[in-house]
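Note that this complex is displayed minus one protein chain, with the remaining chains in position.
In order of appearance the chains are A and B, and numbering begins at 1 in each one.
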Amino acid sequence: MKRTTFNQRALAYLLIAPQMAVTIVFFLWPTGQAIVQSFQQEDAFGLHTNWVGFANYQALFADPSYIQSLEVTVIFTVAVTFSSLIVALLLALAVDRTVKAGPTYTTLLVWPYAVAPAVVGVLWWFLFNPTIGPLPYVLGQMGYNWDHSLHGQDAMILVVIAAAWPQVSYNFLFFVAGLQSIPASLREAAAIDGAGPVKRFFTITLPLLSPTTFFLMVVNLVYAMFNTFPVIHATTQGGPAGSTDILVFKVYEDGFVGLNLGSSAAQSVVLLVIVIALTAVQFGWVERRVQY
Amino acid sequence: MVENRPVLNFLAHLVLIIGVAIVAFPIYVAFIASTHGPTDFLSGLIPMTPGHNIWHTYGTMLTDGMKSSGMPPLSLQMGNSLIMALTIAIGKIAISIISAYAIVYFKFPGRGIAFWLIFITLMMPVEVRILPTYKVVAELGMLNTYAGLTIPLIASATATFLFRQVFLTIPDELMEAARIDGAGPLKFFWDILLPMSRNNIAALFVILFIYGWNQYLWPLIVTTDTSHYTIVMGIKRMADVTDAQPQWNYIMATAILAMLPPVLVVIFMQKLFVKGLIETEK
Partner (left out) sequence: MAAITLEAVGKTYTGGVTAVHSIDLDIADGEFLVLVGPSGCGKSTLLRMVAGLETITSGSVTIAGRKVNEVEPADRDIAMVFQNYALYPHMTVRQNLAYGLKNRKMAKAEIDRRVDEAAKILEIGAFLDRKPRALSGGQRQRVAMGRAIVREPAAFLFDEPLSNLDAKLRVQMRGEIKQLQSRLGTTSIYVTHDQLEAMTLAHRLVVLNGGAIEQVGTPIEVYRKPASTFVAAFIGSPAMNLVQAQVEGSTARLGSAVLPLPEGVTPGPKVTIGMRPESVKPVAPGTEGALILKTAYVEELGAHRLVHGQVEGQNFVCALDPEGEVGDTLTLMPEPGAVHAFSAETGKRLG
């Protein structure tokens, strides 16, 4: 807030009203509904709703398919986060070394971020198509029989690649910015102190890049957990046998397709708790960064 | 550059060229596939060189769509995507900038509460509250309307915080000088604040346009009427149609057209795009 402020209150309320209206109607109210419904159960005909306490949660954590979904989500999230981070860092370091060609490479590397995750899913779905896709053909030549509609592991690799691909661009941009913000004098000082390029990377660059890396890790975790629904939906649909059934896909399936309101609501609340935790971590980091 | 090591430099270029190739490979294959006729895929492997069917494929898709599966022409779907992307981008910017203005430049009871209400929406991605939000939209009679497609996505804590940040970095004295110069709150907003935020608005617009264009889950559940299909969700409906084999040439043509507008935006407005990306994450 400013030192001096306008005091036209009616105008202030008018200015903030649209945002408040949308927030309350489409964010807070539905979220409240989800929380309430997670403690309720509808009878078979949808005529009565009863309070059931934590029964929905108990049922959820007793359900092997939900436990599997949790495990799948962890593997998927970690795989997407780390693969996209490592590839992006490698590319950013390479760009940082090239002097003239840097901007050209950057342009050629950032555009995948603009491709819709659903489209990315369809593209990789096509490339990995077991009958006509070029990648299974190459793998077949090497003796590997690729079929993501049968093998859970193949399906997981497919969705991880598809989900990580656009995210590499995003991470790349932030790493490049992070590398550029490290003063050249530090690396020069290290070089004068006798550190070679590899040693310099591990003792100077990487530690100074750690705020960026940590920030990107949180952002990527959030992305992999919550924004990858289109990738799954456009490709494996959670299959085969639930091997790519991540939480956000399951909550959609159980709610929209299965129409199991209580369970879906309980799943929403679990997801909500996860987002809140991740947001708290992210903001804790921002606070600390402000201290610098 | 501390020192010049030819081997390292060569390695850097190698890594980058491989990276660019990996990034470009799926698009290349998709484009090639879209230039072939449907029968070219029966041989067993995707052709790697362009075919001769390009005009026919794109022409058919843009004007007729896939009638056999009830898929409307892509021109219509792209039009819907454009409407959605523009409405979301402009709408988000408009309501965020005025609410940030109220929060930064006005003092009123409930200001703190309003700020926190906006803040906690950060923690409520649409995926988490999908079913109850759908019900609200259904009860408001907004299914299969452009309003239903866009308004629920229009509130944005990120954009509000961005503008709040921008306004906070504008010196207090500017507003004081404007007041002494006889500008009221609306005049100050219009004459001073808006022009000063031009670059931020443009950067945000680029990001939000991409965000809006690429929406998938939301259009998937609120549109059942083909006249409101957007291209990004339409592609999936098309791939689902399992009359024997998906028609890959048509699907890939759709994929190319679906990614073209946002990719062009990023390439031609790269500076604004990068600025927007970095600012919205602050």
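Methods note: a contact is a pair of C-beta atoms (placed from the backbone, for glycine too) under 8 Å apart; a residue touches a chain by one contact, two chains touch by 3 or more.
Source: prediction; values computed, not measured.
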From B:Pro6, B:Pro109 or B:Pro195, residue that would touch the chain that is not displayed: B:Pro195
Touching the absent chain when the full complex is considered, from B:Glu173, B:Asp225 or B:Asp240: B:Glu173
Absent chain, residues of chain B that touch it: 171, 173-174, 176-183, 187, 191-192, 195-196, 198
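One rule holds for everything that comes next: only the chains that are shown with their structure count from here on.
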CA centroid of chain A to CA centroid of chain B, Å: 16
Complex contact set, residues of chain B against chain A: 1-3, 5, 8-9, 11-13, 15-16, 19-20, 23-27, 29-30, 33, 41, 44-46, 48, 94-96, 98-99, 101-109, 111, 114, 117-118, 120-125, 127-137, 151-152, 154-155, 160, 172, 175-176, 179, 184-186, 210, 213-214, 216-217, 220-221, 232-233, 235-236, 239, 248, 251-252, 255, 258-259, 262-263, 265-267, 270, 273-274, 277-278, 281-282
For the chain A and chain B complex, residues of the former touching the latter: 1-9, 11-13, 15-16, 18-20, 22-31, 33-34, 37, 87, 90-91, 93-95, 97-99, 101, 105-120, 122-127, 131-134, 137, 165, 168-170, 173-174, 177, 184, 187-188, 191, 197, 200, 215, 219, 226-227, 229-230, 233-234, 248, 251-252, 255-256, 261, 264-265, 268, 271-272, 275-276, 279, 286
